[in-house]
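Below is the structure I would like to discuss, written out as structure tokens.
The complex appears here minus one protein chain, its other protein chains still in place.
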């Protein structure tokens, strides 16, 4: 399956489904803790392009730091590939911003898929008004220089307590963001689509009054049969 | 007064009013800390039906745990009485979900009054779309098995730092959820309705320019008189 | 420049802009941490009128405390000058409210500019429905007496980790609230308006595809020229 | 009873005893949370002399601030009465110091009874080597100016989440520090001495094999008799 | 192997060793977070006897609650079997005590092996002076009634974030306390003794200048040979 097909599938499934499938494979820590969507209804699927911040230092991180054309935050915004997701390691510190609406707009123009940060975002309502989705620890006005020194592009990082390696697939929805290890994205996508098909059947069953036990998971002998019939009726 | 009448009254009053009335009776810790509504405008009143989670253990809480027909979370969903509120003790850990939209839908079908959790909920926008209201520490996608082992049904628990005994009356609104000790629900309901009647008068007074001091509480001699007149005019 | 002109200018600029300008002058800690707007789209600019809470004590802070006509919370509501912002020091404790909708309504009637608290607010949806804006650590139903003893009016306080001196200028938007030291408000307002004018130019440039580096900050030789031309075209 | 006699009694009893006696009178929040002794075996009893810090501001709290002869921290050290306890409100922030060994030595020379802080102390091993005892949130080297602005002397404060009014009696031991409201100190001291006398009896009973139930509290009919006999034997 | 032999072996090995062996078997969450020893050099090994606290409620948990001969905390102290460890679930709240020195002394008299709590302990220096060891979140004077309601004896609990089932084997040292699932204690004990024997060899090697890589773990071909020779020399 092509990467594009995988991403297209992943964009249709929920982070709840994905965390369950990763848990089945032994992964317990894939959900970016504390990263909330800036607005409802956003969907995201794309490879991680990472930016690491360490704590800032007064002599290195004055306002003039942004004048350096090699400043990693600005370079990241200009070099992130189309379709990629900027994932920022802010050490979970939301007392300042990790980016603002001008940079986010530039990223949207360049075709980035979205922003994920365990820090804050400034001009958050401006970013929320973009088409490109964003998840973060909350709106926060102060410039990142007050707490953060942008250091590395595309090194492995921690974000919201989760290991994120460049190229891992970030998928986001209203619940938050999950990080899928790159080598598993294809098989997880296939399984997720099938699992959600079955859950649509389950939800219909529940809505017409069927009890959970035996249905979800389908341990009762006839559940699988009814599901096959449901599939055969083309209701998926 | 019947229980139904009590619940009907409690559904019309605010948690702010209820916590004040309980404070007057010496109760300082009745507001479920950290449980926020999944959507605005929800109202809840019903007896607590509790589910206790302890930390999960890898050998007991694999994905196959849900295949056990006696799994307490699933049993709770199938046995919660109509009109009752599922209150979950997640030890305040919102890093994973305590339930998702399929179980919530089943609960709605079965007539449950609502969900209160000091942990997360997954498929949170799906749950928010139900008529049955829910309060929790926030959306969180990962399956509960990663952190939680469902253990007890209808044992006394802590939820959001508050003691909740089965049968206590849970009342929720946009501010959050209060737990009223069962034996006090009737008298609190009566007092709350009266207190809110007075507060509607107070608010009208304030809107027409009356000062707070002497009015709220009504220490000025004429406040009670004006209130009686207001009542007599049938404006409550 | 008059104070009114300063406030009018500050009401049009963002807290992101203001924190950057204060950072340039050496101020790193001016953003009220944890104070979120009760609703989207609010704007605030006004001098701080402070109320300090210390932890409550059972024998001093019973429900009857509000009967005292000198209770500082009630006095504050009646004495806050028109146009001023009530800033409350709750030691970051959001487990109870610092005010509710009746007091907030009274403040609106009296012409107060808004409420900023690092504690909770009760009847939060009622307060959100007012025209007067409010920022706080979140909705919280319990009465302030459970945790807070109102002590001082218009003493210097900490709020959300920030020093707030009476008369400092509080400016709020969707990101949160910034506290501008009083003596800097005028010059900051002027700089902020100019900075946002330049950022509108930058945003247009970005939207038409210009790269960030060299543009923002304007280190490329021609950026300033293009900006002058943009200004000359009257597009600010 | 004289104040000196009260203090002498309080210096012999434990904070465990005192918190229980205050709880019996309805006080639930009298133990300074997070204030640990700098060394084992310290005892403290004396009236509170308070110092309030608010967050520092860069333009007011440079290193030269200490050159002001009216700097409240330095004034407090020079004006604290003999026998009094310096209680500092650091908003629970232990990332910096609230005092160091030079000031502590000066306080000892002036006859102060001790130091209680919910912030840090620097040169902590130097302070621990003094005879004057100290309790704090932990050793912390940075100067208070980085986070704290000394503002008020002898105003009511919060310390470790507890209300402390000037003149309240601070009592400390290895468990920590309790704040006794001033008007209760005398009666609490008397009760505490009696309670500890009884507990010495209980401990002897337990050491010789008597069960807790019926003994502590003394609900069994003969416990009080045995205690009277124990008292008569002069073993208290 | 008898249970006594298992416990005797476990009392000689470190919690570091045990957590590694449990990790090899897939257990990641067995170390009681935040439970520190009251004094250095303590060792503990014994089966868990649990006590669960929920948040207290003012009408149920007054000082007279201890007069009830069925009060679970007091019953636990009188019924804990010799050799067992009292493990208390305080929801990680160390603002109050979970027990004090009189109860601890009674437990020692009755032959209990030790105390583990994720809450506080009062009269902590008195408890530290006992032979029976104790681990907790720190000294804390206030009576448990202020925050805790003792509810269940010997139900499964969480303690310091770890699931503890009655009969699980608690092992403690200067690092803290590990909870070994009961069915694994025997095999873990055997492996631990062997692992520590090897680590004594490793430490000697390191002390005489051997590099870590190839030695620990013993991936170099000759490490195992040298270890066998060391064993043959009887130096274990």
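All chains are identified by letter, namely A, B, C, D and E, in their written order; residue positions are counted from 1 within each chain.
We take it that a contact is a pair of C-beta atoms (placed from the backbone, for glycine too) under 8 Å apart; a residue touches a chain by one contact, two chains touch by 3 or more.
Predicted model only: the values in this text are computed from it and were never measured.
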*Among the chains presented, those that the missing one touches*: A, D, E
*Thinking of the whole complex, not just what is shown, which of A:55, A:69 or A:111 touches the missing chain?*
A:55
_Among E:69, E:111 or E:217, exactly one should touch the missing chain; which is it?_
E:217
*asked:* Using the touch definition from the top, which of A:99, A:141, A:157 or A:202 touches the missing chain?
replied: A:157
_Of E:15, E:50 or E:95, the one touching the omitted chain in the full complex_ = E:15
*Quickly run down the residues of chain A that touch the omitted chain.*
26-29, 54-59, 91, 149, 151-152, 155-158, 161-163, 181
_Across the whole complex, list the residues on chain E that are touched by the chain not included here._
14-16, 18-20, 23-24, 28, 30-31, 33, 36, 40-41, 173-176, 178, 199, 202-203, 206-207, 209, 211-214, 216-217, 219
*Since one chain has been left out of the picture, which residues of chain D touch it in the full complex?*
63, 66-67, 69, 74-75, 77-78, 95-97, 100-103, 105-106, 109, 122-125, 138-143, 145-146
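Basically, only the chains that are shown with their structure count from here on.
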_Touching both chain B and chain D (chains)_ = C, E
*At which residue positions does chain D touch at least two other chains?*
28
*Chain pairs in touch?*
A-B, A-C, B-C, B-E, C-D, D-E
